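Note that one protein chain is taken out, while the other chains of the complex remain in position.
For reference, chains read A and B in written order, and residue numbers begin at 1 within each chain.
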Amino acid sequence: MQKDEFQPNIVAFLCNWCSYAGADLAGTSRMQYPPNVKIIRVMCSGRVNPMFVVNALQEGADGVLIGGCHPGDCHYIQGNYFTRRRMAVLKKLLEYIGFDERRVRMTWVSAAEGKKFAEVISEVTEDIKKLGPVQKIRRANSW
Amino acid sequence: MDDLTLPKNKLDMFLNKIKSDYTVYAPVKVDDLVYFKKIEKLKDITLDFYNSKVPPKSIIFKQTETMFKFKQGLDAEIQTLDDKNKKNVIFGIRPCDAKSMSILDNVFEDDFTDPYYVNKRKNTVLVGVSCKQPTINCFCTSMDGGPADSKHLDVLISDIGNRYYVEIKNNKGKSLIDGTRNLFEKVTNNDKKKRLQLEKKSKDEISRNMKTEGISEKLDEIFDDDIWKSISLRCLGCGICTYECPTCHCFDIQDETTLSDGARIRVWDTCMNPEYTVHASGHNPRPARMNRTRNRVYHKFNYFPKNYNLIACVGCGRCINDCPVNIDIIEIINKAREVKT
Partner (left out) sequence: MVNQKKLREEVNTLISRNDVKYIIGWEKGSYGFKMKPFFITSSEDVDRLVFNPLCIHNLTVYPMLEEKLPLRKDATEDKSKIGVIVKGCDSRAIVQIIQEKGLNREDIVIIGIPCSGVIDPKKIERLFPLKSETPDIDEDEKNFIIIIKDKIQKIPKQDILMDKCKTCEFPNPLIYDTFIGKEIETVKNADYKEIESFEKKKLSDKWEYWENQFDKCIRCYACRNVCPLCYCKECMVDQLNPQWVRRSVNISENAAWNIMRAFHLAGRCIGCGECERVCPADIPLTKLNKKLEKDVYEMFDYKPGTNIEEKPLLSMFKPDDPEEFVL
């Protein structure tokens, strides 16, 4: 990790049954991936309200990743399908506002895909590094 | 105090001089609407407007005001903000909005002196501009005011053709003008005549009026009448009337924090919101829109007069202009007077 390079903050909402377990597997298998990601465990990716995403971006996240089960494998049967629809709409809306929609990503990672998880995090971190820090809707907190 | 005139081509010189000593707030056109904003460049100022969307009380009683900052944790501390010595000028305020400041003074200087309001109020000079053209819903003359009323202003300027008629009302206004006396000229009888003509013409153009004698007592008698239900059925409870009203003053206080520090913020609130009166138990003493709409009318025309002997309405007409469903305070009060008791 280079000291003076921009280090993004990435918030990842991972579903308990698949993508969080996948992240766990990446950890126990000692796979290397960038430490910029901060994980929030949710029971299902369908729990992720777009308000969470916007709030994360306001509070200082430079990128948001939502991890869910593969379609058809959701522990709650349909949750990930709803997330897929929601994120498609949200990304288009953010793009229209002038906010780079590449900062909000989605991924299907199963509990056995530790390697994929590490690869996804590396890819997303690289992408967000190129985009730079979020300035547009960040809370100033300067009062 | 003094009456002077200022040739129109000298206005910019005057404003430039005061801009170096004071922070000047003046009407600025944003697309089709006018707002009072801090002035960096004089050419942003417009005097060609009826009235601003948001009243200039927002400069003294800000919509979002930081009360104090603090640091959390082991080295906790509170930092009060220090803007006691900032001098401001609100240039281009209308007489009705200036009257609203005097009404708001009662609220913020009563048994508890609100330092945030009072400091700014003390350090702000109000330079008003007479109204040459009232709008359809102006009714300041019914509310003990007028389009060229200088009572609540520090300086009033009126456009009388190729010059401005300048009335200095008190010491605050005098100290503002003193540094630029050489720009001003003596008043002639012709100037005085034009000034009176301007006032008369504007007053004559005001077409709507509201009868306010005895309204407070009348409202006492009709609190439970059905008229409030029929008036408020169409109210959406949005808050436009409260946010555009120059005398509305309700606020909420919230803490905004990060992990390490934060600030206490005062923000405007609206009584049209059901959450405004919700208790911690969940009970809401004003559960229906009818209660809240009625409360707004009573606050302005009954409770405030009972406390301060003043009706808390200046007749600017903003609420009538912008209410989405045409709830009209003039119509309400005139109807209320006719309710049989």
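Convention: contacts are C-beta pairs under 8 Å (C-beta built on N, C-alpha and C of every residue); 3 or more make two chains touch, one makes a residue touch a chain.
Predicted model, so just to flag it, every value in this text is computed and none were measured.
For the chain missing from the display, the contacting residue among B:D32, B:D48 or B:E338 is B:D32, taking the whole complex into account.
Where chain B meets the missing chain, the touching residues are 30-33, 53-54, 63-64, 133, 135-137, 207-208, 230, 233-234, 236-240, 242-244, 252, 254, 256, 265, 267, 270, 273, 275, 287-289, 320, 322, 324-328, 330-331. For chain A, the residues touching the absent chain in the complete assembly are 50-51, 54-55, 58, 71, 78, 81-82, 84-100, 105-108, 120, 123-124, 136-140.
Assume only the chains that are shown with their structure count from here on.
On chain A, the positions that touch chain B within their shared complex are 141, 143. Chain contact summary for the complex, chain B toward chain A: residues 66, 69, 256, 258, 261, 263, 265.
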